[in-house]
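Rest of the complex left out; these chains stay put.
Which chain is which? They are A and B, in the order written, and residues in each are numbered from 1.
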Amino acid sequence: MKKIEAIIRKSKFDEVKEALHQIEVNFFSYWDVTGVGNEKEGHVYRGVSYSTSDIQRRFLSIVVSDPFLERTVDAILKTAFTGTVGDGKVFVSNVEEVYRIRTKESGSDALK
Amino acid sequence: MDTNTVLDLMWILIAGILVFFMQAGFTLVETGFTRSKNTGNIIMKNLMDFCIGSIAFWAIGYTFMYGDSEGVFGSFIGRPSWFFDNPAEMHSLFFQTVFAATAATIVSGAIAERTKFTTYLIFSLLMTLIIYPISGHWVWQSGGWLAKLGFTDFAGSTVVHSVGGWASLVAAFMVGPRLGKYTDGKSNAIPGHNLLIGSLGIFILWFGWFGFNAGSQLAISGDNANVVAGIIITTNLAAAAGALSAMFITWIIYGRPDISMTLNGVLAGLVAVTAGCAAVSPFGAFMIGLIAGVVVVFSIEFVDKKLKIDDPVGAVSVHGVTGALGTLLVGVFATDGGLLYGGGFHKLGVQAIGVISVAAWAIGASFVVLFILKKTIGLRVSKEEEVDGLDIHEHKTNVYN
C-alpha cells in the first residue's frame, strides 16, 4: 500500500476532490498548511509591502492499495495543474500496514 | 429653542447614533455569513458605503429627497442644493444620512464574495445620491406623490428596506451566483465562516433598530412620548415573534431549529414592523412578526432554489420581501383604517400601490446603473480572484493571521 501526499493550491481542491471521486478514491484526509516554495505572494500591511513565500496550501493524505497508485497520482497531477509557479507537489511513500478501526480489517481490505 | 424642541432634537440625535451603529451590525452579519477569504473585502464595502454615502447624501442627496416639492417635478424629486449646511437642520441631515446608508449597505450582502470593489463603490454612491433619495422623496417629503396618496411607511419598510432589497435582487441576479453555488441545477450550501460574529451583528441591529423605528417619530415631547414607547414595544415584539416563528418553522421542515434562519427571522420581524410600528397594537406587531418569520424562511428557499439567485445573506428576502410584506400588513393591522379594524380594503390598496411603484423604481434604476457598469468596468471579479478570495487580490491582505 502507498501513501500519496499532495500539496496543492486551495483553489484547486474542489476539482481534485471531484477527480478523485471519479476514479473511486473516496477516502482521504486533508488539512491546511503553509507552504514555502518558489511562489511569492505580494502583501501590503500598514505601509510595508512585502512578498512572502509562505502561502496557504492544502495538504492531502491518501493511502491507496498499489493498483490504485498510478491513477490517483495522475488524477491529482492533472486537476491540480494551472501551469504557474506554485502548483505544488505529490509525494509517494510506502505504507506497511493499514487497519480499519471499525472492522479491525487490515491490509488492502481496509482500504475498500 | 424651547424645551420641547430640544427634547425632540435630542431624541433624534440619540436615535440617529443608534442607527449609525447598525452599520457595524450589517458588517458583522455579512462577514459572518460568508467565507473568511472575503472578510476584508466585506469590511471595506460596508465601511466605505457608509463613508461615501455620508458625503454624497450631505453633498446633494439630502436635498434630492427633502428639497422643496416645486413645480411639475415636485412630486417626484426635491429641489437640490449643494453641501447642505442649514444649522437648524443638522439633526435631520444626520438622521436621514444614517437611513440612506442603511439602504445602500443592504445590497452589499446580496452580492458578496464575487463583486468588483470599484463597481460596488460606484453603485453604492449612486444609491445614496439618486436611487434612494428619489423614492424617499415620494413617500417622506410631504409633497411627494405617494405621501399625498396617503401611503403609510412609518420608518421605512419600503422606503429603506425594500429599496435595498429590490436593488439586491437585481444586483445578485446580474452579478450571477458564486462559483460552486449551483451545480447541475442544484443549490449547494456555502456555509458562513462565523455564525457567532453574525449573531452579534443581529443583536447590534436589533439594538440600533430601536433608534431606527422609535426615532422616526421625529419627536418625543408631549404626547409623542407614549407613541415612542409604543413603537419600542411593537418593534421588540415583532423581532421576538419573527425569531420564534422562523425557529419553529425550520424545526418543522428541517427537523432542527436552524440558527442562521432564526437570526434572519429576527431581521424579518424588524423589517416587517418598520412600516407600521406606530400604527399597530402590540398584538398586531406580534402577528406581523410571526408572519414575517415564516415568510422569510420560504422566501429565502424560493430565491435560492427556484429563482436560483445567489444571495449569501438573504438580503432580498429579509429586506425586500418582508419589507413589502410589512408595508402591506399595515393595511391589515393598522388600528386606524386597517382591514381587521374595519377599515376595509382602501388602505391596503394604497399600500399596494406604494409597494409596487417603489419596487418598480428600485428595480428599474438599479438595473440601468448595473447594466451600464457591466458594460463598462464590469461587475465581477475574475474566476481566479473569486476562488482565491477577494482579500488577497483586491486588498493584498489576509484578515486572519
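Worth pointing out:
Assume a residue touches a chain if its C-beta (ideal position, glycine included) is under 8 Å from a C-beta of that chain, and two chains touch if they have at least 3 such contacts.
Computed from a predicted model, the values in this text were never measured in an experiment.
Shown is a single representative of every chain type; counted across the entire structure file, the complex carries the copy numbers A x3, B x3.
In the analysis below, only the chains that are shown with their structure count from here on.
Rounded to whole angstrom units, the spacing between the C-alpha centres of subunit A and subunit B is 44.
On the subunit B side of its complex with subunit A, the touching residues are 180, 384, 387-388, 392, 395-398.
Put simply, subunit A touches subunit B in their complex at residues 10-11, 14, 41-45.
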